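In this view, the complex is presented without one of its protein chains, the others remaining in place.
In this document, chain identifiers A and B correspond to the written order of the chains, with residue numbering beginning at 1 in each.
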Amino acid sequence: MAANTLNDNVTMPASWRAKAPLLLAIGLCGVLVSLGLFHFGSSPENEATGFRMFFHSYLANYIYCLSFCLGALFFVLVQHVVRAGWSATVRRVAELLAYTIPFWAVLFAPILVAVFTNHGHLYEWSKGAGEIPAIVEMKLDYLNPGWFLFRAVVYFAIWCVAARLYFRMSREQDETGSTEITLKLQRWAGPFIIMFALALNFAAFDWVMSTDAEWYSTIFGVYIFAAGMLSFFAVMILTCYMMQRNGRMEKYVNTEHYHDLAKFQFGFIVFWSYIAFSQFLLYWYANIPEETLWYKHRLDLSTGWRPLAYLLIALHFAVPFLGTLPRAVRRNKNLLAGWACFILVVHWLDMTFLVMPNVGPASFMMLLGHFVCWIGMVSIFLAFFMYRVGETPMVATRDPWLPDSLAYQQMPM
Amino acid sequence: MSTIASNKVIDNTIDTPGRRTTLVTGNQTYGSITHMVSRISEEAQPLAWWVTFILAVPTLGMFGALIVYLFLTGVGVWGNMSPVFWAWPIVNFVFWVGIGHAGTLISAILFLFRQNWRTGINRAAEAMTIFAVVCAGTFPGIHVGRAWLAFWLTPYPSLNLWMWPQFRSPLLWDVFAVGTYASVSLVFWYMGMIPDLATFRDRSTSKFRRLVYGILSLGWSGSSRHWMRYEKAYSLLAALATPLVLSVHTVVSFDFAVSQLPGWHTTIFPPYFVAGAIFSGFGMVVTLLVPVRAIYNLKDVITLRHLDNMNKIILATGSLVGLAYATEFFMAWYSKNPYEVFTFINRAFGPYWWAYWIMVSCNVISPQLFWFKFFRTNTIAMWIVSIFVNIGMWFERFVITVTSLSRDFLPASWGYFSPTWVDIGMLVGSFGLFFTLFSLFCRYLPIVAMAEVKGVMSQHAHAEHRHDHSHGASH
Partner (left out) sequence: MSDHKPEKKAKPPRAFGWVAEYADDNKLLEAARKVRDSGYTRTDAFTPFPVHGIDEALGIKATVLPWFTLCAGATGTCIALIMQWWMNAFDYPYIISGKPFASWPAFIPVAFELTILFAAYTTVIAMLGLNGLPKFSNPMFTNPKFDRATDDRFFLWVDSRDKYFNTEKVKSLLESTGPISVDEVREDDSPSEIPKMIFSAGLALILLALVPGAIVLRMRAARSDQPRWQVFFDMDFQPKKKPQQTTTLFADKRVQRPPVPGTVARGELELADPYYLGYDPDKTAALEATEATRMVAFNAQDGAAAAAAAPSANQAAAPAPAGAAGEPNYAWLTEAPIEATEELFALGKKKFETNCAVCHGYAGYGDGLVSQRATNLAQGYWLQPTSMHEDRIQKQSVGRIYYTVTNGKGKMAGYASSLTPRERWAVVLYVRALQRSQNASIEDVPEPKRAELSSK
């Protein structure tokens, strides 16, 4: 069959790896340049000082990258817990993505700086008692720097242990081909999912929701999860596509896998919209001031963020929903790669929408700085990913499910 | 070959990575599957069926009598009071609608996820869905006070009222959601049955049976062109029904969550209600199928693997529900909103503390037993846990509805709700309706999707063939 002529190479092109230091440098420069831009564009009357904008922008872009790495971790765990066969060819990509989480733990440092310098650049509560609204002051028993640090350590510990375990064991299977490893990973997936869910839920509250410490929403963790899973599938599709364009993984990832990934991506477009709509509808309908304030910052004409909200409805739901609905699109990897890029852009808009309006009204310099910071953070992500991949095969070639995965065909219609 | 399942239960829950275990045990053939399922409606019913039916019908009669009594006397016969205006009937409604989720979920979502094990259980689960939705629909229907005017909810040009329904109300969304869900589930169930009804038709020996099943099966011939469109329609319906399942309980949760009442107004309600609904639905499927499987000797198509998988879903959704409880509690504390804080403390330690702890122990703690394989594969143990799940989920709705209402913002109007005998009689009566319908279903309709099971058998045979082939090649 045609498979014989396909390339069996499953390692990343060496030329990509060689670019990792350059990307890292670009990334760091981008982040620093954005700080400069923010400083230049700061307007003290809006309290939107350079540092305030910078830290918010950093957080938004940080969560942007971290969310799909967490999505990758969840994907790996779920594939094991349900004994999935179809995903055996692409699971290694997710394992590698997830295993960049330890790097992200290091990049959490600037957020800790913002917390421990007590200027409230990022979190109002970090200023401590006396300078903050009474209701936030009451929350200091939860939102205080020491306890925040402790929780962050716990979250990262859970994720890093899981990511490392699933990556190392899968690598071990590359050597031994032992099915015992699969069984072991399947057994551990359940408990890890529970810990993962708790950590993600509370991390979303701690890191993102508490940028507006007066506001709260119980669905917030699910929202971040939905956004992360969606962008993860986009990253996955794009990674496979780029590898295949360079003649890698050709033998392993076929149209059926793209189709499945696209279906998941489509599903999470709908799921994200469902969660976002539920949160909005409940707060809009009940119309309780302390809850609608969050939306007022984002929907009030005076703040300049309203167009972003409409953009999200259009670009994060309607357009990709209709765009990836046809079966033909889902089975065409070129189109699919285009949609994956699209999703990764709107995911950035989404994270911007969550975090940036807390700084104040939108301004050109703010958006410019935020954009530069995004470019920087994505470069850092790419560098991390390439360091992490190194010479590791991008397919778990001795996974017991691999034959099943390769043989699978969707319903022919 | 007409070997009916042996009494020996084969444990097909042992995993071999890379190889799917068989979902049909006991060396069954296509013909023996047909016979195993068809004989249920062709032969005399076993004693257990008669016992169920004879218990269920008078209970249904009691339900009818109580509804008549309610209509003639008014809703005062219920325990609903100020401030708990919304009590027992809405609890029953949400309880039954929740149960009505597993059927379409198994058919639709598991179909999309290509979980072949759904085929053994989906038919019975879908039937359960329809009957549970019928039970659920009864309660809003009778609780409007003047039930004969319930049609006012439909948007029709009325010459009397000169007005339209209020589409900004979640209760009207509910009418549309439950109505759509009931009718789409019904058509999904029926469409899935057409090939099996044709099997009944072709096996029937009496002219009457042939006529009835012939009409019901619409002249199905099994043509491949028909199958192709049928499968396409089935997958489209699955894709439509999946968000529909989620939307129904989401809208039910909106009934509560769009209000401003602490304990109701929280954004996690939509996914949390959906998880709870799936949880209770699977609980009920296990409750029904463990006996059905034993009574009709269907151990070879509803295997331990099926039960094991369902129990895992119960564990997962039960833990999700637990996570939602925890999130709600945390957020009440975190928000520092005194009303929220009070509501949640009141739930756990107020006058309804017993209901709350029944809920937690049944919904969150009891499914944790399913971490152990013994409980997942022992039918008696899982049956008991599934009963606990049913109880717990009823109490969940009770806790949400009653505790929040009984102690609202105005302490002067606080009260304590107690059900009347009519309330309790109606809950019991709705089970009579449910079991009457379910036993009639077992008696007259194919309780296992034969065609789908055969499809899975064929698929498995091909996979095994491929597996052996590749193994042979590598050695």
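The rule is short, and it goes like this: a contact is a pair of C-beta atoms (placed from the backbone, for glycine too) under 8 Å apart; a residue touches a chain by one contact, two chains touch by 3 or more.
Predicted, not measured: the structure shown is a model, and the values here were computed from it.
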{"item": "Omitted-chain contact residue, chosen from B:237, B:323, B:358 or B:382", "value": "B:237"}
{"item": "Sole contact to the chain not displayed, among B:125, B:184 or B:274", "value": "B:184"}
{"item": "Residues in subunit A touching the chain absent from view", "value": "277, 280-281, 284-285, 287, 325, 327, 412-413"}
{"item": "Interface with the unshown chain - residue positions in subunit B", "value": "29-31, 34, 72, 74, 155, 162-170, 172-173, 176-177, 179-180, 183-184, 187-188, 191, 195, 198-199, 201-203, 214-215, 218-233, 236-237, 240-241, 243-244, 247, 250-251, 254, 410-412, 450-452, 454-455, 458-459, 462"}
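Keep this in mind: only the chains that are shown with their structure count from here on.
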{"item": "Distance from the mean Cα position of subunit B to that of subunit A, given in whole angstrom", "value": "35"}
{"item": "In the complex, subunit A residues that touch subunit B", "value": "82-83, 85-86, 135, 138-139, 142, 179, 182-183, 186, 190, 194, 197-198, 201, 205, 216-222, 263, 270, 274-275, 278-279, 281-283, 285-286, 288, 290, 399-404, 407, 411, 413"}
{"item": "Residue ranges of subunit B in contact with subunit A within the complex", "value": "15-20, 112-114, 170, 228, 231-232, 235, 243, 246, 250, 254, 257-260, 265-271, 315, 319-320, 323-324, 327-328, 330-331, 333-337, 371, 463, 466-467, 470"}
